[in-house]
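Please see the structure below; I have some questions.
The complex appears here minus one protein chain, its other protein chains still in place.
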């Protein structure tokens, strides 16, 4: 039985806690830590059977029984706590992004060099049943050589402008999942990015220096081209689809709905909207990524989403940000060179 | 915290055990009993945190801490154990069918008279997200007055002929779910049945005195007409759909699939087959029905599927069986009269 | 160039006239006759290039240049004019039904005995692209042996009660197309019928002695079972679908729509309703049936829908009518015997 500690008891920390305690065989959560630990969290932990609740995450790192930690704290703490956890000899599952700052990600990569510790990044969508089916079709050659990959990714509503100001911008905050998806589905790397952005949802987002709508072109090493279609708000819910088109055919995945019900009446033939929220759409994916991490620790196998998978989307995001600002295509090599990568 | 006992540790007993221990708040399984109790069951129970494993279910009935039992034993024991459990003052969740013998169901109904005990029958499909969406559309008037209801219900493969011989026949074994669904969606009662049967899947089923393919017409009290389309084997998986057509429109529900992936290639545009097996299709429904039962016990409210809901589909099944044998429409009143109902 | 005469210049006569003049190579309409010939019909004929307009159809039968006639007059005249046309040595395309009276159909069959004249009945749905695709899948063995066949056939709105009174009843007027479809898709014959009927659309229809909603079970010679789901009114349009289920799979066909547009908004994901009217849905099928008839005349090959195909659905319709009246399954042999067939 692998004992885990969870650092951060916010929404996503709780999601992972419930996954481990209910579904993941061979693992249990021994402790959860949060600087704002309170009675509600303690009651939640007690009901699930998590024995320890701390204010200070260092107590988790100090516990020799705990083999691995799930870092679910605020984004700015991901990389420093990663370093501490690695130093303490813990395997790490770190929520995305590792950091917005490439230099800080580099310190984590450095710390892992020569280490046998597992380090998995929380790109949950790689574990979604739909995207996984698309990836499998591509990998198994069902569509032949990949020609183009189109990703549609729209949130049901924009976050508060206060959040947007500290988010790193749409490309590092939201599109980063899609950059990861491009790499996941194609099994390839991005060479150049051109991004078109617009402020069409909320002028306040523009005032905050960000955009809310974007089309991003990505040239891949193989010559294939990807395109991402983003918006911060879709009236009909959380829109997460993709189409991978290749020499032999195309695989596409659609949204999930709460039911398959279709109503035909005088107004038309109407089915349900997509599931509205990322937690609904990706709940099973969250469990699957933790399951995958626990298996990697248990069997000493490679993680499915490593620290480099945490770095590359940030580089692409920086290139996209610059592309919009300077209205020109930006090579990833340009970004990479600036960071000595 | 309501303490439950599970009687029968077969496939469905385990499904319910996992639902309670993982998902249903305010309830726990204190004990599970099975005449063939063994180490594998004990290990399963231990992992879930079920403390007691018995060979004799009477130990569950004797435990004053246990408020309610889930009867998951073989069909022929459902009604006698129901009687014992009621006598012991336990709330009962009984897997379908209560019995194939109407007289035995009557003894259970009798035993419940004047009692405040909850008695829920395991018609899990009422808790399926798709059928529930259809029922809600009908109940909310989205289709106006119900005119016709069409149910397609096909298994992925026929059970062994040995099973068929003791199953009570297709109408009591398989179609009984669809009879329940007719009552659930329509909110109405069946008055007359005409069934056409054929042996088209396996001649051995015919030799065993049963049919494997059927179309069943049902006239409802309101004047609406229902039709059920059954087959013991569908090459493409577990086919569970319905269409409710009314004065203002139609609501239909389709099958669930493992993913929304669609492959377009030189052969056509292909999506996934329906989920293959009833446990895959209805897993969430199994949890929801137990959740519903626990809430009824906890809050002393009416169960969603009561003992009468266990009786009526058996009466319809007997009428359908007679209809095929005598090639004539059979009124439910005819069956009812024979049992003094 | 085969010269045709059209008898009857109502809606369907015009449909056929336009098909021939615009699409069917190797044929032309030389004359059209209608007892209510008027300037509007003459203008329509002139624009299409039809040279002759008569009040009396006998002038068409008397014209030695005209090889074939399309009988599009009122139903009660179909069989007598058929007899006259055959006597005049004309090939005949006769709108459905040949007659509601089996004796009269028998006289047409008798008249054709030993003749080399072509006689085609206007079951246009056999030429619909969707139903044809289903039939081809069945014929090519894509679904293996046919087990069950489900047909949904609903009109967008009920005809006037005055029409219903002289229509022969729903089974001879509306379901007759579906009886033909059962024979077309299955390539088999019906042995027994059980029909459930109800008056749910309009009580006036009930007062006129008819029903407006029906579920019809049909047992086929092969042992397969068909079921037809009829209603005189569907709020969402003309609903024409079928599912053929067999040992290897199922083929289904859906409705046509005016476009593939799908709107996703806060209310749901909405596509278009089915094409509303039979002329819209089946326009291409009307042309295809006339094309098929002209080819049979031109090349002296068998027609695709012969006079027997005009007889059998009437027998099934009579059996269904009796089934509802007497609430019992009725064998086609019973009807056949009464007519010495």
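Note that the chains take the letters A, B and C in the order they are written out, and that residue 1 is the start of every chain.
In this text, a contact is a pair of C-beta atoms (placed from the backbone, for glycine too) under 8 Å apart; a residue touches a chain by one contact, two chains touch by 3 or more.
This is a predicted model, so every value here is computed, not measured.
K.L.:
Out of C:133, C:279, C:308 or C:333, point to the residue that touches the absent chain in the complete complex.
P.N.:
From the options C:133, C:279, C:308 or C:333, the contact with the absent chain belongs to C:133.
K.L.:
From the list B:28, B:107, B:247 or B:270, which touches the chain that is not on show?
P.N.:
Going through B:28, B:107, B:247 or B:270 one by one, B:270 is the residue touching the chain not shown.
K.L.:
Write down which of C:161, C:263 or C:308 is the residue touching the left-out chain.
P.N.:
The one listed residue touching the chain not shown is C:263.
K.L.:
Pick out which of C:124, C:175, C:235 or C:255 touches the chain that's been left out of the picture.
P.N.:
C:255
K.L.:
Touching the missing chain, which residues of chain A?
P.N.:
Residues of chain A in contact with the hidden chain: 144-145, 147-148, 150, 152, 154, 192, 194, 196, 198-201, 213-215, 217, 219, 223-225, 227, 229, 231, 233-236, 239, 243, 245, 247-250, 327-329.
K.L.:
Just checking the interface: what residues of chain C touch the absent partner chain?
P.N.:
22-23, 25, 47, 49, 129-130, 132-134, 137, 142-143, 248-256, 258-266, 272
K.L.:
Name every residue on chain B in touch with the hidden partner chain.
P.N.:
234-236, 264-274
Operating definition for what follows: only the chains that are shown with their structure count from here on.
K.L.:
Could you tell me the distance, in whole angstrom, between the mean C-alpha positions of chain B and chain C?
P.N.:
From the centre of chain B to the centre of chain C is 42 Å.
K.L.:
Suppose each chain is reduced to the average of its Cα coordinates; what separation in Å results between chain A and chain C?
P.N.:
Measuring from centre to centre gives 58 Å for this pair.
K.L.:
So the centre of each chain is just the mean of its C-alpha atoms; given that, what is the distance between chain A and chain B in Å?
P.N.:
For chain A versus chain B, the centre distance works out to 40 Å.
K.L.:
Note the residues in chain A that touch 2 or more other chains, in rising order.
P.N.:
Where chain A meets two or more other chains at a single residue, that happens at 264-266, 272.
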